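Worksheet: one structure, shown below.
All protein chains of the complex are present and in place, except for one that has been dropped.
Let's turn to chain A:
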């Protein structure tokens, strides 16, 4: 890794992202952009995805979206990767040798215990807690997406020619309710 920056912040990402990007990429001729598509905070993901799409268009370079779960998957072996979904829930996905085995999902911690094979290695947010439920001793706590892995996976996808425009990985529908009140009957 040639350069790297991370700042913890609960708000203000929209104001800080571009100055940080400028500092980190200063002096390098960047050939492609990789952006984390979540799952996670919707607003934060959109901030990064929208900026990446703008930069890709203006620079004429590809932008590649990589999920946080993909970035944490070990290259070898079987692993259950988990990330924070707030309100006590977790995003989770199973991987074998770095390849996804199932689709990512959002689950209660108890549901993960039922869904996952017990022998697997556990990586991510609250990994120790998940490991306890699965009676596993093989775990690694990882609170954040792995930036270097995101860049590496993006490079692999560009080489394989499988690049689409980055899009946030939401894993839950927009909070919207169909109106409860029916319109009046239209009489002939």
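By definition in this document, contacts are C-beta pairs under 8 Å (C-beta built on N, C-alpha and C of every residue); 3 or more make two chains touch, one makes a residue touch a chain; residues count from 1.
FYI, contacts and distances are computed from a predicted model.
Hidden from the displayed complex is a chain whose UniProt protein name, among "ABC transporter permease", "Cytochrome c oxidase subunit 2", "tRNA N6-adenosine threonylcarbamoyltransferase" or "MoxR-like ATPase", is "tRNA N6-adenosine threonylcarbamoyltransferase".
Touching the missing chain, out of A:36, A:56 or A:134, is residue A:56.
Contact with the omitted chain, checked across A:32, A:47, A:147 or A:163, is made by A:47. Taking the whole complex into account, chain A touches the unshown chain at residues 14-19, 21-22, 42-43, 46-59, 165, 167-168, 170, 174-179, 183-188.
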